[in-house]
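Missing here is one protein chain; the remaining ones are kept as they sit in the complex.
We call the chains A, B and C, going by the order they appear; numbering starts again at 1 in every chain.
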Amino acid sequence: MEKSVMVIGGGIAGIQASLDLADKGIIVHLVEKSPSIGGRMAQLDKTFPTNDCSICILAPKMADCFSHPNTNVITYAEVVGVEGKVGAFKVKVLKKARFVDETMCTGCGECLEKCPVKVPSEFEMGLSNRKAIYTPFMQAVPRVMTIDKENCIMITKGKCGNCKKACKREAIDFEMKDQMLEIEVGSIIVATGFDSWNPTTSTEYGYGRYPNVYTAMEYERMINAAGPTHGHIERRSDKKRPTKLAFIQCVGSRNPQVGHPYCCAVCCMHSTKEAMLAREHHDDMESTIFYKDMRACAKGFWEYIERAKRDYGVRYLNSDATVQENPENHNPIVVYDVGGRQQSEEFDMVVLATALIPRKETLELAKILGLKADEFGFLESSDRILGMGRTNVPGVFLAGYAAGPADIPESVAQGSSAAAKAVEAMALAGGA
Amino acid sequence: MTMAETKKTDPNEKPRIGVYVCHCGSNIGGFVDVPSVAEYAKTLPDVVYATDNLYTCAEDGLTSIREGIRKHNLNRVVVASCTPRTHAPLFQTTCESAGLNKYLFTFVNIREHCSWVHMKEKEKATLKARDLIKMGVARARLLMPQEEEKVDVEPTGLVIGGGVSGMTAALSLADMGFPVHLVEKEGELGGFVRNLNNLYVTEKSATETIKPLIEKVKASKNVKLHLNSQVKSVEGFIGNYDVVMASKGAEDIKTKVGTIVVATGALEFVPEGLYGYNQYPNIVTLTEFEILCKKKSLPSLKNVAFIQCVGSRGQKVSYCSRICCNVAIKNAINIVDNYENMLGLAEKNGTIIDTVPVEKKVPDEILERRRRRRGRERGEEGEAEEVKLGPSEKIEVTVFNRDVMAYGVEHELTYNKAREHRVKFVRYTPENPPKVFMEGNQLMVSYFHETLKLDRSMPVDMVVLSTPMVPQLDTREMSQMLKVPQGQDGWFLEAHVKLRPVDFATDGIYVCGTCKGPADITEAATQAAAAASRAAIPMAKGYVQAEALTSVVDDIKCSGCGTCIQVCPYGAMRKNDKGLAETIVAACKGCGCCGATCPEMAITMTNYTDAQLLAEAKATLEEV
Amino acid sequence: MAEPQHTIHEKKDEPRAAAGEFEPKIIGFLCNWCSYAGADLCGVSRYQYPTNVRPVRVMCSTRISPHLVLDIFKAGADGILLGGCHLNDCHYISGNFYTEKRVRLMLKLLEDAGVDPKRLRLEWVSASEGEKFSKVVTEFTETIRNLGPNQVKKDAALRSKIAAADEASDTFRLRALVGKELGLEKTGNVYGNKLEQTELEKLIDIATKEEFERSLILELSKDKARSVKELGKIMEVPTDRVLRHIVVLRQKNMLSMDHPEGFTPTYKTIIIGGEQ
Partner (left out) sequence: MTDQRFEPNIVAFCCNWCSYAGADLAGVSRMQYPPNARIIRVMCSGRIEPYFVLRALELGADGVLVAGCHIGDCHYISGNEEAEKRMAVTAEVLDKLGLGRNRMRLEWISASEGQKFASTMKEFTEQIRALGPNPLPRAVPAKKGDPAKIKAVMNQIIEDTGAFDCVECGKCTTVCPVAKCNPDFAPRTVVLKASEGIVENVSKNRDVWTCVTCELCNSMCPYKVDYSGFIRSMRAEAVTFDNSPVCSQGGLMHSVMRVQAAGDFKQDRLGWMKPELKIAEKSDVFYFTGCVSYYDAIFRDRNLDLAGIPQAAVKIMNKGGITPAVSNDEVCCGHDLNWTGDEAGLRKLMKKNVELIKASGAKKVVFSCPECLRTFKLDYQDLMGDFDFEMVHISELADELIQEGKLKLKDGARKLTFQDSCRLGRHLGIYDPPRNALKAAKGTQMVEMDNTKDKAACCGVNAWATCDETSRKMQVDRLKEAKKTGADCLVTGCYKCLIHLNCAQANKTQVPKEQIDIPIKDLSVIIAGSLE
């Protein structure tokens, strides 16, 4: 029997599961779709309720995970097929050509300067550009470059090759082909995380129509010192710094109308944190949070809200809201309801706490693995009460947001929990 | 990964330092005159070899380090290139493969901290690079080989608490192949859940739900169950805890365990003096209500009020107790849908409470509206036909809340279901809470309707108070015994709220379930499995190995004042039998707080000694 | 080996030292997890800053005892920058809270020693604040440049004062007080009495002053026996206080009476085992 585990998804849940397993002496194959591990947490600026710097606490884990003698981190790869059963899965992993030799690249970045192609950066939520050869972010692990074959003009049109010329280590190989790996593992942990819902279709919020309406993830990148604006909050319309911010909760979530009747469980706290950070950046920042129910229900959360009110002057208004715009200055006008009376107020910027939804790819993966998903696309646990993370397929376990809304500590706990379950399953399959 | 036999380095041997300066392509070479820096390095004291590489981290660079160690008999290696935070392990491993203790390696960062940040000042950048290498060499001269201490781990676990968390953790450890002692102070397994009627999300009875778990725990060969028992004392450190367990009417049991999982659970807050509790009849807490339901001894009800946040969120305790909204919602639905069953009629029919499937997403069709209308056919002449009474005409449930904490998928859907089933939710503010009083023989609730700005009142037959979970009374004793911290609310405090949710700062002890804060059964069980996973790591390894970045106490200087014990965040300092301080190497993380604190300056930090730091800093201050 | 090509720097900036300008020497103690990482990010992001700071990596800012700082000032550093994680972000949970307390002591002692406290700066720089790191270094370098060179090597009186401050920082009393300060504030003393922060700080300030003066007496009387009056004059401290210190120091067996000058007794520092 195979004493190794595959972890699919390199976010914090996957990293935690991998580390827990690797530390137990089990070989872990961590498959990550994007060029770097780190997942959503890497995009965050701070984390609630301690306002820890997210990347500061994550980066050591990423490095540990990558350099652990028992881990095999396969980035830029996807699981395309699975056979077998618990104790003896055969997993087909498509490792996409990154056109850069991982063993040669030092991530020095000389090639970046020479690449003429600009593409909106996925990591920066499109707020800034990356090159066709890139690392998704500064602290990426592994810190090697990747060529995006859709946009590289050498690959698409056969001319350029600037990066190859710039690379002293000759790490660039335009001839690189996708590779199909076949990996045998005893069990599998799925931790594919979430996506942020695009609120363009809910036109009442004006996202995409009014320049100064942002999503929470965009704001998060903007306020990050390493982000596209170097931590400066600025308006799309005039690059001015806003002072009056409105945060609107439950945009697309808790809304059966748009198909996400569930609560995303993290946005109340997330927006509170964003409002607090605004005030930390500038004393004159005033934030208002429009909410349905302030769901601050884990350790230290309610105290955090109280602190936001008391020390950061964050105003909380119990109302859903819609957005109009003052055409003269592009100031968003938030329309809300206090005591059954319509009110409206002009703000400099509106930040939408959009629904967090399971990734589309997760459903495909579920099909490959034979997992059940609910109608929202969350993967289902077979035992809803005592066995969260155990699935209908023996030997396959879940962790993190893919299994339902969870914040970082819950994802970490689920990562560890899935690791324990994977070991138990293999022990059982091995007749132990 | 296999390591070559490390040759013994004599600490007193004169340093023979090799310096490797990296061009990192043009990343460093473009802005720093690398060859001249390498030349300069040769002039530094004790440097016997210096060279420059295009990429020191490339295989040829690493080879040149290995060769240098052999050829020049180097006993210290300095690499000047990028940041130690990503590349130190690589070079350390290289040194080790050439037989050099990895603690005799020093890293100098001349890329992130020099060439890249002084791209327009090559001369000054070169001067700085020289200085940085000089500092590195000064430090290297004082480096000492270190042995990483290995401590064997007893591969047996201890789980304190026999509730759902404790049982899950114990079973998980057992299933992973480790013997476990499970200690429960009551005579029965199950913990708090035994009080409950059914568990939300499913309508299955609580006892039925945990029955298989209890049976598995009892059946497991690896679980040694200690009922009616308590942990009396715990001494030792990770891998080596000496535990004494006391059982009622039996002799104390002494045993050795490697890791400990704390799962001692929580209590329900008793709302003495609030909302007429213990003053008027039919005012109960959520758990009391559950017990009534479980025993099928509810009184006859027509109007029930739930009051949320009784004592929590800034009243008696500052926190939100996370689960009470969802428990109240569950019970509200039970009352509306299954009231007759709850009255005990079900027992006569021999059925348990029916499973009511949670109605999920409404199909997004415009014609859906018709559903609403069909129930209401009216006569030709506009005369109202017999109006079909909704369930609410039989029994009315009102939930007074401040915010409904129906987080996630299933809670929110259940909340939606409750409203669809005509459970009324009325929001109140802490300034204007509902009032419970008697009017004659009638129990009444009055409230202020926030939106309509109206004072309302209604007769009720029962008031259910949702009170928060509070820590067990013996949490403090437990925390002192285990030397683990409590947070300000009295809950056990995990090592890091974000990334180490089930670890204590002290290695070897783990925490899960409601003893570290309110959680529902699913979350508690998940944490328990997580804690088991964490606890299994040192046991699976069989040893713990501490990086040799620890504090060392000079017991001649130590006066035993104990300040270091007080400041250490990991409980890694203790008093030895001489009454002097001693580092528990396995627990020490090397932050240096004790060293900087020790009033007698009796503590030094390996690999970061005062002498090393001062030498490094002063090297740049010397007049050239 | 191919000579690496230089592409980016076109503009040549003559070192200001050549123009005779003062180039401060600054030591930067950076904690591994936040500020060192922030400095790394600063490099990766190519934010430029002056070359004057020499970083020394430590695991945690809490590692930096006042002695390290004062000793380095004594050795002639023009400025010292301490970088740590933001409060509550500490990799070691609470290390930087102690750092804060220690820095307060360091600043007090620097003031006593006649070193401009501006020469020491504590900054919280997280791993994501690359730009902040460059700003801090640029600003701090400018501050130090404006303050001018550390005169410790030229000014003997200053030298003794810094040495005295260094000595004082290592006294049992100050180290113990600062070490226990947080605990006293948060959980109270053995009797369970909590102390107000301001009260405690007052207490520490008094102790700092006393320990500094005592250390200075010892420093001044190391090579030459001195009278109370003489010490009072050099130290600009009233003689009765000098005398009180001397009584304490004599009790501790750190100072002995030397030859009287006329009727005036003089005192000399007792040097044990020729240490230092």
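Everything that follows uses one rule, which is that contacts are C-beta pairs under 8 Å (C-beta built on N, C-alpha and C of every residue); 3 or more make two chains touch, one makes a residue touch a chain.
Everything numeric here is computed off the predicted structure, so don't read it as measured data.
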* In the full complex, displayed partners of the excluded chain -> A, B
* Of A:Pro60, A:Gly161 or A:Pro256, which one is in contact with the hidden chain? -> A:Pro256
* Touching residue (missing chain; options B:Arg16, B:Arg66, B:Lys294 or B:Arg422) -> B:Arg422
* Asked: For the chain left off this view, which of B:Arg456, B:Arg476 or B:Lys578 is in contact with it?
  -> B:Arg456
* Selected residue (touches chain absent from view) among A:Met176, A:Val335, A:Ala373 or A:Leu428 -> A:Val335
* List the residues of chain B that touch the chain left out of this view. => 362, 366-370, 372-384, 387-390, 392-393, 404, 416, 419-420, 422-425, 427, 449, 451-452, 454, 456
* Structure fact -> On chain A, the omitted chain is touched by residues 203-204, 250, 254-257, 261, 292-293, 318-322, 324, 335-338, 340-342
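Quick note on the criterion: only the chains that are shown with their structure count from here on.
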* Asked: Connecting every touching chain pair, does the picture come out as line, ring, star, complete or other?
  -> complete
* If you tally the C-beta contacts, which comes out ahead, A-C or B-C? -> B-C
* **Most widely separated chain from chain C, with each centre as the mean of CA atoms** => A
* Asked: Which chain, with its centre taken as the mean C-alpha position, is closest to the global C-alpha centre?
  -> B
* Let me have the rounded angstrom distance from the C-alpha centre of chain A over to the C-alpha centre of chain B, please. => 21
* To do: Please report how many Å separate the Cα centroid of chain B from that of chain C, as a whole number.
  => 37
* By residue number and range, which residues of chain C touch two or more other chains? -> 4, 37, 41, 44, 91
* Residues of chain A whose C-beta touches two or more other chains -> 50, 52, 57, 109, 168
* **Of all residues in chain C, those that touch chain A in their complex** => 4, 33-34, 37, 41, 44-45, 85-86, 88-89, 91, 126-132
* Over in the complex, which chain A residues touch chain C? Could you list them? => 45, 50-57, 59-60, 109, 138-139, 168, 224-226, 230-231
* Structure fact -> Contacts from chain B onto chain C in the complex sit at residues 23, 25-26, 29-31, 34, 52, 54, 83-85, 109, 111-114, 116-125, 127-128, 131-132, 135, 495-496, 505, 549, 561, 563-564, 566-567, 569-570, 589-593, 595-601, 605, 608, 610, 613-614, 616-618, 620-621
